[in-house]
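Note that one protein chain of the assembly has been removed; the remaining protein chains are unaltered in position.
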Amino acid sequence: MSETASLATQDAKSATGFDVIVIGAGHNGLVAACYMQRAGLNVAVVEKNDWIGGAAVSRELHPGFLYSNCSYVCSLFRPEIMRDLELPRHGLQVIAYEGGAVFTRDGDYLASYRNHHAHRREFARFSPRDAETYERYSRDVTRQCRFVQPLLMRTAPDPASFKPRDIGELLYLARKFGGLTPSEMAQTARFWTMSISDFLDEYFESDVIKAYLAISGIIGTALGPMSPGTAYVLLHHYMGEVDGNVGAWGYARGGMGAITKALASSLRASGGTILTEAEVDKVIVERGRATGVALANGDELRARTIVSNADVKRTFLKLVNLADLPETFVSQVKNFKMRGSSGKLNIALDSLPEFPAMPADCPSIRGDLHFTDSVERMERAYDDWKAGRWSADPFVDMMIPTTLDPTMAPPGKHFVSCFVQYCPPKVEGRDWTDADRDGFAKTVVDQISEYSPGFRERILHMEVRTPREIEEEVGLTEGNIFQGELTFDQLLFNRPIPAYAQYRSPVPGLYMCGSSTHPGGGVMGAPGRNAAFEILRDLHKPSGHMSPAHEVF
Amino acid sequence: MKSFDVAVIGAGHNGLAAAAMLAKSGRRVVVLEASARIGGLGGAVEFAPGFWGSLSPVLYRLPASVEKALDLGKHGFKHGGLASTVTLGADAPAITLSGAWGEQVSGVSAADAEAYAKLRNRLLKQAAVLGAFDSETPIGPDAADLGAKAKIARVAMGMRMSGADEFRQFLRMALMCVADVADEVLEDERLKGLIAYDATVGIRLGPRSPTSLLGLYHRLSGDSGGRQGGMTIPFGGMAAVMEAFASAARAAGADIRTASPVARIDVNAGTVTGVTLAGGETIACRTVLSATSPLVTFGRLLSGRELDAGFANSIKSLRNKGNVSKLFVALDRPPQFHGERPARHVHAPSIRVIEDSFNPQKYGQMPADPPFELFVEQPDAQSAKQGAAAILSISIANTPHDLKEGWDKGRHALTQAVMVRLEAASPGIGNHVLASALLSPVEIGDAFGVPGGHWHHHELQADRLYALRPVFGAANYRAPVDGLWHCGAGAHPGGGISGRSGLNAAREIIAAERGR
Partner (left out) sequence: MNIDPAMTAAARIGRQDHFRTPQRLTPFHPRLAALMTGADWYDWAGYAAPSKIRDEELEYFAIRSTAALFDISPMVKYRIEGPGAVDFLNRLTLRDVRKLSPRRVHYTAWCDDEGQLLDDGTLFRLGEKLFRLCCQERHLPWLLDTADGFEVAIVEETDEIAGLALQGPTSAAILREAGFTISTMKPFDIATFPDENGEVLISRTGFTGDLGYELFAERSMALSLWERLWEAGRLRGIAAIGYSALNRARIEAGFILANADFVTSEKALRADRTRYPDEAGLDWMVDMAKPHFNGKRAIAAARAKGVMRYALVGMELEGNEPASMALLYHRKTREAGIITAATWSPTTKRNIAIASIERKYAEPANSELWAEIYALRELRYHKMMVRARIVERPFLRLARRTATPPADF
């Protein structure tokens, strides 16, 4: 956006002698930069695009319409960070979300309502038993959230280390686990290893209800609902909160770009610098230490601390000379899994779509809408992905943000965000073509049109993002939205790589702060915050301005 | 009438092993077996009139410690040689993993052979760490069991002491999918297929399902013939092994009664009083050890009203649907497969083939090309008399219990799919078939009294291991009824003929009753 670009240019002119260079102006890079700048360091964020925000961005791709191109909900962004960095003062407003719905093939839908009794009666339409089992289910999931949430804002220990700090963190984990009752421990151990499908089978009988609740188990992952570990993924999506309501989803007014815009404004207000159209070609390593970055335009920027918001593969396989890295580290980075599994359709609509199955006054239209009414359909969609194809009958998480925030489009017009799974990084082993992309988009629009006649005719403009476009545009390797899959081997002290889960790299002075690091993806900001904490610690700078995680009461 | 201290339900390897130990301790023990033969899933099957085969033809988890505890050698047991694993197929040269899980590898590139050796070494070490828990009683419901916690801490420390990198690798790999583990270091698709097959067979996971490496750990944590990862085909078939277990039990003084199905476990005021047989006979005893599936023990033999509803419900939700079928083929001449003997021939040409066959079974559909493993058994006297020169015992993976089209229809297609592969590997083999029969998971369940016909009685997955097996609270072999105990594949440490859970349970019973 032009405004950002011109501001950036001004920044560049006044820039002198940076202490820290952050590569990439995504939300985590900006969070880290803000915290470091506020600790008295002089920080510059360099961004290859002429806009900032990475995957948390709102852009005008069609006149009068603001698009949240990539990420589309704001449930995970830590409120502690919003407060520390005064983001509300810089324009961020997060509003609560309506429930959503899944449409069924028999002409009905299952909605989720914010009202407790409406929610129960809705589930009871499908199974009276499930409607009440939901109480126990949400109790159990909430218990798991309460257990995990405090871990988000802590640096994971290296379990193989005998350093006091690592042992201290390990003891913290052990104590936390030990504080559970025996049956809670058992339940936690099961929860972390089960598939969401098996987990839901132990509670519910209705296919539609299971399909609806399985959604959060697969969003963003290269796993199907029947893959072990997806119950944890569900947690990853639930452990957010909006104003203390754990598990609530929120929506950033003005689109997801409002978050990064506020972060950028907060950074500048504290004296930080953002340089756009400044693509980093290489991290400069001299005498085994990172000392700066070489830009694609030939410029060099020097600083004693370099922080990469790029994913771990991009950072070490592209931005650093392999010769500067230990061989085993490089092979572990190569083995880091970040297979893209999702695509996106951003659609400008002439008018609000209609869903004949749903009464027009049903509030669920303002929530997220889905069209896969059984776990089997979702799993079959995954089977297609495993075979290297986009799903013939995809899982779509559709959201019409303009029903919550009409300021994003001209009055009466709407912006629709469709998050689609599954969408492979390569099509049957070869690169995506434009024809593939159009075929993928057609599959999705066809599915929506089945439930919303006339949907296609309302389309004013459509932007299709396969992993190819996501990688090209925001640099996420293979288009993986979490900068790395959320499987056990890539979580906590394994994320991204064992022994390097503390935001440091084998190159002194070079740090990681993207979603490839603990606690992972989603627009959470915690990796950026935790990375800043470790860097400030290494530099003996104060971190008193960083709030610890709020207590979970 | 003879009276007993302990009734053991089920004369499978675990029931017999437990009976032997309990009888040795001076208890009067009776083993009650529903079917006419001992052995349970380890027993022999008359798959066609006069033709017999072993449902489980191979030992991979019968360590020397168990042999010694039961003195199996004295009772006629003898390991066969280590069986090698050979890829089945026309495309020579085959890959051969010989020795204990491929101490030597042939048929792959030098680079892969080296990478495999490294991987094997690492996996065996990791599996041994987990295997150390096989002979342990898992933590019970009150988790105040400091001994068990100390054991976990000790093992973790020991693991750490073997080196920081190996320790980190273990923590990274333990819950990975086998496909990623194989893909990280190997090139040869067939070799990866063999590894993935061993990890996933008998478990409802595909090679790309996270945690599927655990299946391989289970396979490799055992040892047989004194070699970790070893696999032996016993002399005289599995029936002979079971006979040795039974003989050990009898020698210790246990009564073994076949054709004596237990109808119910009798309970009064929360305490076991004995069992009642289907024929009406009541056997009074203060201790009952049920060595059958937990679904049978708690769902059928025990009246639901003796159990808390939450517990009963968690037993009901055990995933007990097996997906391995058994095809027996009696041949009038030995088959002409590649490779040395004794051997296991595996059709799992790539991870993709296994995964593609895993997919349809999730939805109750039959895969077109299911992976399978094949053992050539020496025919027993009766089968030999009918002209059999070899019995093929073939386990076919990814064949769903709840087949939507029905097993009447599915049986033929499945048999054909396997026979086509056999024909390609040993041309003309079809002309030498004397008799054959396919047992679906449903039929295996019915024939052996294991609902679901699952190899491990129910899923052996991460959420059902150790203290979570079969369900939390009952993993220490105690049932929530005084005097009632349980063991079997459904309990820790799962299936595979080893007698382990039986021995563990017997040890717990003896320790608990010492306090009386």
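Letters A and B mark the chains in the order given here, with residues in each chain numbered from 1 onward.
In the analysis below, contacts are C-beta pairs under 8 Å (C-beta built on N, C-alpha and C of every residue); 3 or more make two chains touch, one makes a residue touch a chain.
All values reported here derive from a predicted model rather than from experimental measurement.
Of the candidate positions A:T133, A:S216 or A:S342, contact with the hidden chain is made by A:T133. Touching the chain that is not shown, out of B:G26, B:G163 or B:G270: B:G270 (per the contact rule at the top). Check A:E205, A:E300, A:D446 or A:E472 against the missing chain and you find that the one touching it is A:E205.
Of B:S303, B:Q336 or B:N431, it is B:S303 that touches the chain left out of the display.
Taking the complete complex into account, residues 270, 303-313, 316, 480 of chain B touch the chain not shown. Within the complete assembly, residues 104, 106-109, 111, 113, 115, 117-118, 120-122, 125-129, 132-133, 135-136, 139, 142-143, 146, 180-181, 183-184, 205-206, 357-359, 361-363 of chain A touch the chain that is not shown.
In the analysis below, only the chains that are shown with their structure count from here on.
Averaged C-alpha coordinates put the centre of chain A at 42 Å from the centre of chain B. In the complex of the two chains, the chain B residues touching chain A come out as 139, 141-143, 160, 164-165, 167-169, 171-177, 180, 184, 205, 208-211, 314, 317, 319, 355-356, 359, 362-363, 461-463, 467-468, 472-473. Chain contact summary for the complex, chain A toward chain B: residues 158-161, 182-183, 185-187, 189-190, 193-194, 198, 201-202, 223, 226-229, 328, 335, 337, 376, 379-380, 383, 386-387, 487-489, 493-494, 498-499.
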